[in-house]
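The other protein chains are all here in position, but one chain of the complex has been omitted.
On to subunit A.
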Amino acid sequence: VVEKNPDPEMTLLFYLRRKLGLTGTKLGCAEGGCGACTVMISRFNLDSHHLAVNACLAPLCSLHLAAVTTVEGIGSTARKLHPVQERISHAHGSQCGFCTPGLVMSMYALLRNNPTPHMEQLHQAFQGNLCRCTGYRPILEGFKTFTLVNYTLNLHPSPTNPPPLHLLTP
């Protein structure tokens, strides 16, 4: 995306939702407190670095030469769900759904950095995401299936338990 006249006051969230029409990323609090606006920002500097970022706080102008991945970018019902999206939805981790894209992107960013995380890393990854409906347990149930312990116990990868990301073709 090339933006010739970026508004210095504009946040990434506003740009995504209003200028690009990508409404999957949500506005919950506009102060980085709820995580509904989480996206993944990647930069390449000798190596790729992926970060989960609050789009409501990220100035558009800070993203020059950065790659932004949103929830729409990793899967869709029209084509194919990403395993992160599939597991949170199938594990009843999405009720009203407003926090779900943010949780999906936090998990996705974690997996891009660490395809076989431990539960502790999962806990840390979601520190900035609030959910008011599920009580978090079903979300963790779903995402626990990505953790190292769970994978090694299950020696037969299946559609609901695919091999770690780095073994998947892009």
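Keep in mind that, in the parts below, contacts are C-beta pairs under 8 Å (C-beta built on N, C-alpha and C of every residue); 3 or more make two chains touch, one makes a residue touch a chain; residues count from 1.
As a working rule, contacts and distances are computed from a predicted model.
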Among "Coatomer subunit zeta", "Transmembrane channel-like protein", "Xanthine dehydrogenase" or "Nuclear pore complex protein Nup85", the omitted chain is listed in UniProt as "Xanthine dehydrogenase"
Residue of A:Ile41, A:Leu63 or A:Cys99 in touch with the missing chain, whole complex considered: A:Cys99
Residue in contact with the excluded chain [from A:Tyr15, A:Phe126 or A:Phe146]: A:Phe126
Contacts from subunit A to the absent chain lie at residues 9, 17-18, 21-31, 33-34, 36, 70-72, 75-78, 81, 84-86, 88-90, 92-101, 104, 119, 123, 126-141, 144
